[in-house]
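Each remark here refers to the structure printed beneath this line.
Removed from the display is one protein chain of the complex; every other protein chain stays in position.
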Amino acid sequence: MISSREYKNKIMPNWCPGCGDFGIQMAIQTVCAEKQIPFEKLALISGIGCSSRIGGYLYCYGAHTTHGRALPFAQGIKCANRDLQVIVCSGDGDSYAIGIGHAVHAMKRNMNMTYLVFDNQVYGLTKGQTSPRSSKGFVTKTTPQGNAETPLAVLPMAIACGCTFVAQAFSLDRRGLSSIITRAMDHKGFSYVNIFTPCVTFNHVNTFEWYRENLQDVESVKPGYDPGNMAEAMKLLVETKGLVTGVIYEDHETPSFEDTMPPQEDTLTAHVEKPSAEVFHTLCSEFQ
Amino acid sequence: MISSREYKNKIMPNWCPGCGDFGIQMAIQTVCAEKQIPFEKLALISGIGCSSRIGGYLYCYGAHTTHGRALPFAQGIKCANRDLQVIVCSGDGDSYAIGIGHAVHAMKRNMNMTYLVFDNQVYGLTKGQTSPRSSKGFVTKTTPQGNAETPLAVLPMAIACGCTFVAQAFSLDRRGLSSIITRAMDHKGFSYVNIFTPCVTFNHVNTFEWYRENLQDVESVKPGYDPGNMAEAMKLLVETKGLVTGVIYEDHETPSFEDTMPPQEDTLTAHVEKPSAEVFHTLCSEFQ
Amino acid sequence: METNHDFIWKMGGQQGQGVESCGEILGHVLAQEGYSLFSQRLFSSRIKGGHTTIALRISLHPVQTIGERVDNLVALDQETVDFHSPEVRDHGIIIADSAFRPKWKRTSDKTLLALPITDIAKKYGSLQMKNMVALGMSAALMGFPKEPFHRFIAQRFEKKGADIVEKNLMAFDEGMASAAEAMKEIPPMGHLENPEGRNQMYLLGNEAAALGAIAAGSRFMASYPITPASEIMEYMIRVMHEVHGTVVQTEDELSACMMAMGAAYAGARGFTATSGPGFSLMSESVSMAEMAEIPVVIIDVMRAGPSTGMPTKVEQSDILPAIYSGHGDKMKIVVAPSSIEDCFYLTQEAFNLAEEFQCPVIVLSDLQFGLCKQSVPALDMNRIPISRGKLLTKDLPALDPAAYFDRFCDTEDGISPRTVPGVKDGMFLSTGLEHNSYGKPAEDPKIRVTQMKKRLRKLQSVCEKIQPFTIRTQEKSNDLLIIGMASTNGAIEEAMEVLEKNGARINHLQLRLLEPFPEEVLFPYIHQSAKVLIVEENATAQLKQIFKSHFSCHDKFRSLLQYDGTPILASTVVKKAKEVLG
Partner (left out) sequence: METNHDFIWKMGGQQGQGVESCGEILGHVLAQEGYSLFSQRLFSSRIKGGHTTIALRISLHPVQTIGERVDNLVALDQETVDFHSPEVRDHGIIIADSAFRPKWKRTSDKTLLALPITDIAKKYGSLQMKNMVALGMSAALMGFPKEPFHRFIAQRFEKKGADIVEKNLMAFDEGMASAAEAMKEIPPMGHLENPEGRNQMYLLGNEAAALGAIAAGSRFMASYPITPASEIMEYMIRVMHEVHGTVVQTEDELSACMMAMGAAYAGARGFTATSGPGFSLMSESVSMAEMAEIPVVIIDVMRAGPSTGMPTKVEQSDILPAIYSGHGDKMKIVVAPSSIEDCFYLTQEAFNLAEEFQCPVIVLSDLQFGLCKQSVPALDMNRIPISRGKLLTKDLPALDPAAYFDRFCDTEDGISPRTVPGVKDGMFLSTGLEHNSYGKPAEDPKIRVTQMKKRLRKLQSVCEKIQPFTIRTQEKSNDLLIIGMASTNGAIEEAMEVLEKNGARINHLQLRLLEPFPEEVLFPYIHQSAKVLIVEENATAQLKQIFKSHFSCHDKFRSLLQYDGTPILASTVVKKAKEVLG
């Protein structure tokens, strides 16, 4: 039995005290422990940002890549070795600014992995600039007069992109978050969770209290909500202005990327080898 | 009076005979003539692709940029000189594959310009690979077994991104296309039109006939349709599987980027000059 | 009748008129017959319509260029006559379709035969048959027997039914007969002797590179289409199922490179292929691969730059960009194949180097390799064994709780042991940040210096693991040493045949390893040569600049530069070499 604590390594996170990201890390540990994922089968891939530092805090194969490009890297890993449990962690800037193109296409491609976005509605690591998720009017170093733009409606976008699992959670709602991550990891295909998480240093608007007051659980908004209906999901998001937590949309029909490919007996990693002489001969014969 | 023919330069387009893109070019010329835009006030910016070659065929300031990056270039132009009529032309690969991140953010930013995507559901210039808009099952050089992915639902995505004018048209429906482009150009803010256009060389599925049979005008689907309602627009798109032409969504409320900025007396271009001594003094005094 | 060693055939017309397919069939048939071939297409930037040509050189000796004068030109339109008849050699023959009423100023030394290409084609049902008629005429002109063509045609059209086969054969035969008839009135062309039957293949450099990747055990490619590299991905997609691999057409090159890197990090031999614009987009990722020691292979099939440049024209102008792109100090390997055949072998070596040295490897091919077809000796899958370097995949000593594998530990050769996700007790952290030996981010100056030195030191032995250049003779003291990289090899080698007859001591060195620069092994050649002529297709003498930064004898270096989009000709090399020799 691996305990949830064992999924943490010995490195002291350099997050600010009180940062919401601690909560997400704990939830991931909890879910991994529930699933008893062997350390070596877990690959935690992140981009760049405070949030993305998590790639260095969990005890597993952790890769901290470049800003906005965790998803393509992770998809390469998954193709190479389908046996791995791949979790991608990213911030709202990493995901929705520089990385949005990759996110759209990862969702469309539907590989079997889990994408967790740590949405603090600001750029943390670079010390407080506006992010694509910053609220209108939000004052930052780069919007001293208040943000003039409307934050991206990321969940409807994801649904439009064909994402087959779309959920939202709150980093400090430990139980809710763990259960959503569990469902995300159980999903066959690409699962995406936008996780609100307070940045105690640079976001003094969307604080712990603010989220507590403004976020509603889908069960309380629509008891017995069925995430299987796309139109309903869109409606829910419009009605709640996106301030809802829970699994919003899930599509069990669309086959995952892996399902559309010929089955693999083994990982590609295990087959770095010459093709058989026959196969090579066949290939060459086309040119002879 | 400038005639629509005068908006064409003397260069012979190198599109294949029968390519739908000719139709789009004619429509743009028609609208420019209706509006009598002085040649020098028109900036036609494109990316890379067969479609993007149009930047070199209209008589105006035409800039043919890099693959997927026409929108940022165009936004820079618009900031420098708000007096210009900026039209961005791009292909479905250019827009929805390599350029999708810029499209999302241009829509969010809402500058006053028009974005026309020539959607032939295939990569033309590079000779027939799958595009993000290729239909499921579509056979190309890169999907010899048929495309396994679902095409991106670009109109719902655009609405989710906060695009304030979302329309769709067909390149060979000259009248309809011109009227939609006119409305797009009249819109205050970012206007986006996805234009289906047959690639006679590499797309033998989505042909002229196919579009004629499968596309419906919004007026015939929902007589008296009001594009002001986001939820209705989403519903319409789901119901018609995106195969509908017309203005699908228009938001008159959200201020354009220009409206959120202090008013400019003149273009930035005209003010490449030293700041006044007082202003410079004020700026320096902070450091003294 | 006179016999030749070498015959150059060229055909031109509008895109879509069957020019390409005629050249394709001619090439395939003659390749099977054992001739040495080189074929080159001229692309116009239009998809359909627009002038296009295909040229084929048919020889008894291996050939690596298209040569310089055309023996037989087949013209489907007047443009072809106007543009290309000057290329026809003295006493060469032009076959022109009588249907377009060719305008031609009779000259004493070239003959134009107006033959009924369109008319015969129409007779057999369709204009599309023009290629068959022209093929028959060409075969007659060069004196090839009809049987192999018949066999090939029968096979190719088999699926379309006996009727189609029959019509094609008849069109071919009537073309042949019509040309034979016309030739009676003109002086005889030479014909080629029979080649010694050889076990050979006829393919594009891009196809050779893709086959190389497969032979190297690569089972993962991520790529985005771009001229002139797309064929690599397209071929991989077409055949990857045979080896149970995966190819992803990504949304852009940023994704392609990162996905290939992810696969490489995870232990598959991930790679990507692109050309200049895409390569530029990969710079940031390459820099990460250097820092995180990820063995990714990137093929850059160079085309004329800067920017979109001339996408269908050749150039070797990504040399310095390949070496230096990516911010920070460079820690990568850059290699260049020296022939189309070498596209196959060097690609395999690239995968080995990547894993042995745990760094990105850039393969600089070029359009002339990528899109030209050549006959090459049958490719030997086993010549380059797979070497995975210090990769560990099993039986690692157990780790203490929460302890990491010492992935980046300092070693004498600078190469650390490597594990991949999935390997028990092999967990480590991977990051683009500077890090300690476990991969934990670290800014301590000592750790920084240790890791930088380690990464730089490991590259010192690259030169021992790969043949850093090909050299024509082992002679080190030369009056002139000619140096090139990538597809200039053919023209230089042909020039050497001429130059060697000249008495001067001349040698030719084609560089395969560009970075880390093999200074030491090059030194004797440079040092002992009186003059060094560096031949390259770019405007800023990129290759020469590298040599000048490594060797102080700047006076010795001369440049032959060409950057008009056309490949350098052997005669240009000869002329320049003579000029340099004085």
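The letters A, B and C name the chains in turn, as written, and every chain counts its residues from 1.
The criterion applied here is as follows: a contact is a pair of C-beta atoms (placed from the backbone, for glycine too) under 8 Å apart; a residue touches a chain by one contact, two chains touch by 3 or more.
None of these values were measured; they are calculated from a predicted model.
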Self-check item: Which displayed chains the hidden chain touches across the whole complex
Solution: A, B, C
Quiz item: For the full complex, which residue in C:H91, C:R448 or C:K465 touches the chain that was left out?
Solution: C:R448
Practice problem: Consider the whole complex, including the chain that is not shown, and state which of C:A31, C:I237, C:M288 or C:M496 touches that chain. | Solution: C:M288
Self-check item: Residue touching the undisplayed chain, where the options are B:A33, B:A63 or B:V205
Solution: B:A63
Quiz item: What residue numbers in chain C mark contact with the hidden partner chain?
Solution: 45, 275-277, 279-281, 283-284, 287-288, 290-292, 302, 304-313, 315, 317-318, 320-321, 323-331, 431-434, 441, 443, 445-446, 448-449, 452-453, 456, 538-540, 542, 545-546, 548-550, 552-555, 563-566
Quiz item: Where does chain A touch the missing chain, residue by residue?
Solution: 14-17, 48, 50, 64, 66-68, 97-98, 100, 123-127, 129-130, 132, 141-144, 201
Quiz prompt | chain B, residues in touch with the chain not shown (by the definition above) | solution = 6, 8-11, 38-41, 43, 45, 48, 55-56, 59-66, 69, 71-81, 83-84, 101-102, 104-105, 109, 261-262, 264-265, 267-269, 271-275, 277, 279-280, 282-284, 287-288
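One rule holds for everything that comes next: only the chains that are shown with their structure count from here on.
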Exercise. Starting from the mean Cα coordinates of chain B and chain C, work out the distance between those two points in Å.
Key: 38
Practice problem: Starting from the mean Cα coordinates of chain A and chain B, work out the distance between those two points in Å. | Solution: 31
Quiz item: Which residues belonging to chain B are in contact with no fewer than two other chains?
Solution: 97-98, 100, 132
Quiz item: Which chain C residues reach two or more other chains?
Solution: 251-252
